[in-house]
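Report on one structure; see the data block that follows.
Only one protein chain is missing; all other protein chains are in place.
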Amino acid sequence: MSNIARSTHPGLMAYVRRDVSLSIRSNSGAYAPLLFFCMVCTLVPISISPNPQKLAELAPGIIWIMALLASLLSIERIFVFDYEDGSLEQMLIAPNMMAFPVLGKIIAHWLVTGLPLTFLSPAIGLMFALPNNAYGPMILSLAAGTAYLSLVGAVIASLTVSLGRGGFLISLLAVPLYMPILVFGTSTVTYAVAKMPWSAPLATMGAMLAIALVLCPLLASWALRVTNGG
Amino acid sequence: MSNIARSTHPGLMAYVRRDVSLSIRSNSGAYAPLLFFCMVCTLVPISISPNPQKLAELAPGIIWIMALLASLLSIERIFVFDYEDGSLEQMLIAPNMMAFPVLGKIIAHWLVTGLPLTFLSPAIGLMFALPNNAYGPMILSLAAGTAYLSLVGAVIASLTVSLGRGGFLISLLAVPLYMPILVFGTSTVTYAVAKMPWSAPLATMGAMLAIALVLCPLLASWALRVTNGG
Amino acid sequence: MRKLGRKWRWFHRMGSPRWFYEITGGWLPWLIPLAFSLLAIGLFWGLFLAPPDARQGQSYRIIFVHVPASFLALVGYYVLAIAGAVGLIWRIKMSFILMKAAAPIGAALTFIALFTGAIWGKPTWGTYWVWDARITSMLILLFLYLGVMALQRALVSTDTAFKASAILALVGTVNIPIIYKSVDWWYTLHQPATLKLTSSSTMHIEMLQPLFFMICGFYLFYMLVLILFARLEILQREKSSRWVRSLVSEDCVI
Amino acid sequence: MVFPLPNDFLLEADDVSYVRDDMIIFEDVKLSLSEGEIVHITGPNGCGKTTLIKILTTIITPTRGAVYYKGRSASDVRYQYLSDLLYIGHKTGIKSSLNAEENLLWMAAADGIEDNRIVLDALSMMGFDSGLCHRPCGQLSAGQLQRVALSRLVFTEKHIWFLDEPMAALDSVSIKAVNQCIASHLERNGAVLITSHQPIDFHPVRKFELTNWCL
Partner (left out) sequence: MVFPLPNDFLLEADDVSYVRDDMIIFEDVKLSLSEGEIVHITGPNGCGKTTLIKILTTIITPTRGAVYYKGRSASDVRYQYLSDLLYIGHKTGIKSSLNAEENLLWMAAADGIEDNRIVLDALSMMGFDSGLCHRPCGQLSAGQLQRVALSRLVFTEKHIWFLDEPMAALDSVSIKAVNQCIASHLERNGAVLITSHQPIDFHPVRKFELTNWCL
């Protein structure tokens, strides 16, 4: 009896599916971080300058900062609801490596935050008069970069999960860790705008992503155990 | 006996004191929105440009956007904790005009968000090489503007309170309403930078603040009643 | 209940979804052909008969969709807000139903206005998007519509959803003039008016006539869709009532 | 109804109905409460006990019907009514970052009590260990938290008590303490409306059975 239960326990993909559908069901919907991204991007021309030339200069940095914020502000919720309703305790006593469910949840977070944001970024680029040759690098850097943000953010979120809505605490802890990827991400795009070879920063991002993909789920599940008293 | 209870029921100032002390006690502390403001402002030179001249140009807009975000992201929590722990129900059956407690909570929100942020803004301005003559108008516009943001945001927060952490929904609803104050706020500062008379936009902000001060607590308490089934 | 005066009785009967459903059922046979024929005439006239523009050539013809859509997108918000206010003040359910119906239509029209404007911008301004005062405030209008829809959808209890989104619509109305003013003012501050929408006074009379048809057609079309959406909502909300059940058993289609 | 009902009930629900999302929760509920009386609302899970209490406390507006306080519509004498009622629901309004004493002091302020001696006495009467007083309430066990919330009963001066499952999570010692509070309140001519799935042992308790309309 125990063997059956073990082999069929919901694994990585089940968690991905569940979390994606949960955030689609949730009140604000899966499009929420996307909306935030759009809303905040529209603030920029209004408060800084509507001049297309100036906007084009700002575009890479602004798009990247806003993507970072959208990811940062939604990562808080990756574990906190599970903590509050008791699902996290059930996850802790599930008979499998906890890193898999955790990775599943991280992937789900990226699927509802980073990925749609990446797809939407060309529209924002258009509105910000970004030059044509920058779109490709922008999309690639955002796709890899937001995945990294989700991974690293999850570790921070698992450390602060027992604080309830730690809210801004998470931003204090996460922003320093996010900085390197922000630098490489914006350089990829600004290099492309300046018609310089942009593959070096992008490759660095890829390498960082690969390392994070291995380490972060392990670290996050460890942190979850510790913060729950284990 | 009922009269005593009525006259002594915690009023506006009691709520201000309580909410301020609650957010000082909370895990992330009262300094949280402030930290967020600082963290995010530091991202700008990294991702856009460290050039002081460019930064000076961006400064009014960036400072204002980040102040708006800090206010927006913290206003969500003005009623949601009270909703979750049942304090809001107790507020609804308190024998006094509900607009007073609500105004008290709004003032408390401003005291822990808008006001410290206003005091901190000169430091950010300094880092962004803002010209000297712009500091006064910046402080004045931020003080009035963040108060307006807290007031209008509270109405939106009360509409979404029953959605739990509606999270980003609040940003969709609030940002359009925040736009005018953003325009006037940044204009005040940019006028000052350009050595033009900046009293007109500031006066407009003052007028908007006065109207919001009267209407928003009423609207918010009405909305709280409605969203709780009344 | 207090005895109602005659006027008030009429007012409250109008608030009954069933009354609305029955009366608008009689309008539909007129409204549908009228709206579609006006649209057809306007489109045909505008696209094929009207002369090309002196400066813009053929591309200006998008005006026949763009202007009516922009116009009704603005009007639509007032419909939404007034319906919400009436519902809140007089507690009329029908008014809330109309408000709920008005939101997606308004959002769609706003989106059409933005989309056609963007398409038009490419040949005339050489770019799809520019942060012009009018365009920006149109974008904000879209957000306002989306906000009302999202709140409506998110609140599960229908009564609460109606009241809350009505409050939101009201707050938005207060803000629309402020938004418009502020954005207008912001634009003129930052950038000299290099790009300006061609003013209607310069428009040729032969272009104005089909435009007039299109605007009337859009108006009727708006009414039509609003009524259809409201009827659908009524059927959904009153599905357990006797009159809707008998309707369904008669195999009536909306 | 235009005229107030000619009676002396402290509280009366007159043909109250509530419909939520096209589902009738209950219909035409008639309920009255006099001074010195305790009414125990019973009924299966989901029959609408919590909803009824929230309607009586004016948090929720009923679809039809009205609540009368001393013969006058509760919405007419709203503030007078509200300043005379105490409601402790499933969610008790305790802040998890404040400790027990601070929480209770805030609640006591609603009764015009600013004295922390009274509050500490109330806590010890409910069997709340004074050694826990310095801890934020978020670190208390389920029962300890409920004890803190119910300490209000010791010092409140409100007339009508609405208690929604106050005994859940309490051990037998604390249940006795709560019962004692209720008994002395009834003696002082107070009125209590209580829901509980556990039996309540007062002799003159009037049961009010809500049937399950949903089914």
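As written, the chains take the letters A, B, C and D, and residue 1 is the first residue of each chain.
Just so we're on the same page, a residue touches a chain if its C-beta (ideal position, glycine included) is under 8 Å from a C-beta of that chain, and two chains touch if they have at least 3 such contacts.
Quick caveat: nothing in here was measured; it's all calculated off a predicted structure.
Visitor: Could you pull out which residues of chain D are in touch with the chain that's been left out?
Guide: Where chain D meets the chain not shown: residues 43-46, 50, 90, 127, 129, 131-132, 140-144, 146-147, 165, 168-174, 197-198, 214-215.
Visitor: Can you list where chain A touches the absent chain?
Guide: Missing-chain contacts on chain A: residues 1-10, 14, 18, 22, 25-27, 81, 84-87, 89-90, 92-96, 228-230.
Convention: only the chains that are shown with their structure count from here on.
Visitor: Select the chain whose centre, defined as the mean of its C-alpha atoms, is least distant from the mean of all protein C-alpha atoms.
Guide: Checking distances from each chain centre to the full centroid gives B.
Visitor: Between chain A and chain C, what is the gap in Å from one C-alpha centre to the other?
Guide: Distance between chain centres: 37 Å.
Visitor: Got the chain A residues that touch at least 2 other chains?
Guide: Residues 27-28, 35, 39, 42, 46, 49, 164 of chain A each touch two or more of the other chains.
Visitor: Going through chain C residue by residue, note those that touch at least 2 other chains and give them in order.
Guide: Touching at least two other chains: 140, 143, 146, 150, 154, 157, 183, 186.
Visitor: Return all touching chain pairs.
Guide: Every touching chain pair, ordered by label, is A-B, A-C, B-C, B-D, C-D.
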